[in-house]
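Removed: one protein chain of the complex. Kept in place: all other protein chains.
Here is subunit A:
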Amino acid sequence: MNGVELRNVTKAYAGLTVMENINLEITDGDFVVLLGPSGCGKSTLLNMIAGLEPTTGGEIHIGGRNVTELEPDERDIAMVFQSYALYPTMSVRKNIGFGLKMGGMRKDEIEKRVADVGELLQITPLMDRKPSQLSGGQQQRVAIGRALVREPSVFLFDEPLSNLDAKLRADMRVELKRLHERLGRTIVYVTHDQIEAMTLATKVVVLEKGRIQQADTPENVYRRPANRFVASFVGAPTMNFISGKMLQDGSDIVFDSGAGQLPLVDVPTEARNLIGQPITLGARPEHLLFDDAGIASRVLLAEPTGPDQYVRLAVAGSEITARCGPEQVFRSGSDTRILIDGARMSLFDPQSGQALLQA
């Protein structure tokens, strides 16, 4: 019963509506990641759940309770900030225990809970230091400890890893996931980093322009993007988009861009219904297959990344990126042949940008 429910939540600043009718159900124990570019409203949404910003309309329920009009400390939540937001004048011990002290808890009880959290996060030796004497990673742990110690129904994370360097970020990511699996608490986590979203979330909510574009498992968001925005925002390098239409060529199906015809293989039956209609085809770099049966393409550039390489190709009047293993050598200016894996491609309505293959 420690879920979060948003019902028709709306936010407006001075008459300008930035969020309209957000509906979202987060079940107990979910790790929900709000993902989107800066300015998409994800932090605003988190602040509204926290009670730091008032809603203009709609209701927010936490743990089955309507908390829309409650103060942040009455909502049974805890929050971790990007800047950690530790109290600079207090020791680590006082920082972690501050919320409990404000809540009027007995001193010995506070001490016990702070010590337990310190142990859990392995920060016991740092307890008497000031935040300025800690590294970024240690400050982050203290910030997480300050949230954990309150044992809230819901944890809110506002881009908690953005200020850490790449190595530490990867480590903390693993730790957060472990922590979630161990505690089983509901987490709402804001980030613009899709790797964090894909690795941590049980449910990803992609936001853009104050609207939920898609709310689904990370796998589905990646494999079955609901629209062109989600398709292009999730995945790196980004998905290739080609406009045109599918044509039947004997028993084969090709995609005609107007400047050339790309062969498609394994096209699912429901996609065959769209043959002849103008559509936008979306193919991730790994959906392009290097195959002698494919269409002739010119290699523009090859970018080896170590485990893979990304090959930039000019084909059928477009520039697209394909992925392949590191063994094959591509010289700029040479020719190769590719075709598209029809089983994994996405198809979008060229006007609305909505995906055409799923509900």
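Here is the rule we go by: a contact is a pair of C-beta atoms (placed from the backbone, for glycine too) under 8 Å apart; a residue touches a chain by one contact, two chains touch by 3 or more; residues count from 1.
Following the convention adopted for this analysis, contacts and distances are computed from a predicted model.
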Looking at UniProt, which of "Carbohydrate ABC transporter permease", "Cytochrome b", "Sulfide:quinone oxidoreductase" or "Alpha-ketoacid dehydrogenase subunit beta" names the chain that isn't shown? "Carbohydrate ABC transporter permease"
Out of A:Asn23, A:Thr89 or A:Ser332, the sole contact with the unshown chain comes from A:Thr89
Based on the whole complex, identify which of A:Gly57, A:Pro72 or A:Pro350 touches the chain you can't see. A:Pro72
Touching the hidden chain in the complete assembly: which of A:Gly99, A:Pro237, A:Gly260 or A:Pro350 does that? A:Gly99
Omitted-chain contact residue, chosen from A:Met19, A:Ala50 or A:Ala215: A:Ala50
Those residues of subunit A which, in the complete complex, touch the missing chain: 47, 50, 52, 71-73, 77-79, 81-90, 98-99, 102-103, 131-132, 139, 146
